[in-house]
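What you see is the complex with one protein chain gone and the rest in place.
Think of it as A and B in the order they're written, each chain with its own count starting at 1.
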Amino acid sequence: MILEVIILGTFKMYGEFSRKSFQRAAAYRFDAWTRIIGNVMFLFMWGFIWYGLYHGKGEVEGVSFQAMLSYILISQALQGLHGAGTPLWEIQERVRTGDIAMEMLRPYDYPTRMLFSDFGSITFYFMTAIVPLYTVLFLVLKPVVPTSFSQGGLFVVSAILGYLIRYCIELTFGLFTFWLVETGGVEDIFYFAISLFSGSVIPLWFFPGWLEQVAGYLPFQGIFFVPNSIFVGQLTGQAVWDALLSQVIWLLICYAILRFVWAKASMKIVIQGG
Amino acid sequence: MVESWLRGISMYFYMVSASIRAQLQYRYAFIMNILGWAMTYAGTAITMWVLLYSFGTLEGWIFWELIFLFALAVLSWGVCMIFFFHFRSLDQYIVNGTFDRFLVRPIHPFFHFMAMKFDVGAFGQFLFSIVAVALSYSHLNLHWQAWQWLVFLGAVWGGTLIQGGLLVAISAMAFWTTRSERLYWVVMWPAKNLMNYPLTIYPRVIQLLVIFVLPFAFVNYLPALLLLGKTSQTMAPFWGFLSPFVGMIFFWLCFRLWMLGLNRYKSAGS
């Protein structure tokens, strides 16, 4: 009974952060509009690149152009959602200005609070931009879509797991700012890994064999590649469950690393004052 | 007239040297910045390689041709960044009022603003693009004649002016809307990315747009046709010669737009 009250209260508090950032996102509409323009331009670019690559070819590696188009669409939609969260440079900025150090004094867990804030802005962006835009695109372009509820449901679960993996990795990278004077290099590694190994623009099945293996051993594939593949039906049957399991394992590992780095950062703040 | 130009140029170099010294104050950041840029472009090149691994060609362009196309754009972008990259943050100067200082000094505000920064981080672009151009030159067994070297230089010169012009035009928007940085990231940056791939993969409308309205095609695609000895169904090869001229005209137009914006700033304030 008491436990229930505590859990409910905690949830309400974090929910409040989501609500606040939802309202904030609504107030900064200009940002949302410009973000969607950039998103559409990249979608456009990748759409035509794949169209050009498939020109005169039927199936490549057993994948049709329709499936590839679907892959690009859903990937770009997910990337749009990820982009509405707190970007890496902002986390770094918060570390530098001491905002995060200040937040550590407050009676809540900062990583959780930031996750809930991001939920708020993502929900706003999802409702006002992603859903209308991509509904129209899917209706007009008629690409491959999930054929069953279970496939759709598994995609949603996988996409959420993917989001959480990226969140843990991004925050961890951001926290490195506590130890680094210059973060340029860290940033570049992060963006490169995210863009290539996550399968955000090129699915892993088109990778050369050895690179595909390397990517398979990295956590990034869980971010976009797994949910996208489930969505377009390239992963089916037992393979889906295996992929989901690997996502869960990677999430646990990434979360453990985040916690470890966070604890170290907290120690550093307590001892040196940020 | 000549004297005032000479004075302007000597002052430009004086201010530029100050800007370089300012950036060298952060030595580690300076090096990381250069390496960071080079790595970012290398990352894109790797993505292109992976992309062509299963497919072989993109509209008849093989990997090294694609790299050449990309590196040519990065090369002139590097030159452009040195002189004009800071134009994108004109909005900050206007919003916090520091732009006024350019108007209480006896030099041309455009010139003064241009001399505010000389972005040495762009050496990262040179590092990548020169290596990439050299590698593709040897892999493709190119043997340029003198006129092709001229086309190459013309493309770098024209590309600098076209991309610089667009940065100037985007910064001019700050005079009206007090926003420019954001515009750069959502309009110019994606548009630049679009041009890393052969123009013919895009619909006709886009091709016409980047030839006649925002002349990005003259930055890399059209000169690359001449330099790689490729043909295209849509464009006659001689278009590639025009880069430097298109660059000058476009830059001049963008400069006029900037001056128009400045006049509007002077009559409306911020």
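Simple rule for what comes next: a residue touches a chain if its C-beta (ideal position, glycine included) is under 8 Å from a C-beta of that chain, and two chains touch if they have at least 3 such contacts.
Here is the rule we use: contacts and distances are computed from a predicted model.
Per its UniProt record, the hidden chain corresponds to "ABC-2 type transport system ATP-binding protein" from the list "ABC transmembrane type-2 domain-containing protein", "Urease accessory protein UreE", "Rieske (2Fe-2S) protein" or "ABC-2 type transport system ATP-binding protein". Here one chain is not drawn; of B:R21, B:H143 or B:R204, the residue touching it is B:R21. Checked against the full complex, the one of B:T98, B:S138 or B:T231 touching the unshown chain is B:T98.
Contact with the omitted chain, checked across B:I62, B:I107 or B:L135, is made by B:I107.
Interface residues of subunit B with the unshown chain, by the touch rule above, are 7, 11, 14-15, 18, 21-23, 25, 96-98, 100-101, 103-108, 263, 266-269.
Just so we're on the same page, only the chains that are shown with their structure count from here on.
Look at where the CA atoms of subunit A average out and do the same for subunit B: the two points lie 31 Å apart. By the touch criterion stated above, subunit A contacts subunit B in their complex at residues 30-31, 34-35, 37-38, 41-42, 44-45, 48-49, 51-55, 57, 60-61, 181-182, 184-185, 187-189, 191-192, 195-196, 201-202, 206-208, 211.
Note for the complex: subunit B touches subunit A at residues 26, 28-29, 32-33, 35-36, 39-40, 43, 46-47, 50-51, 53-55, 58-59, 179, 182-183, 185-187, 189-191, 193-194, 197-198, 200-203.
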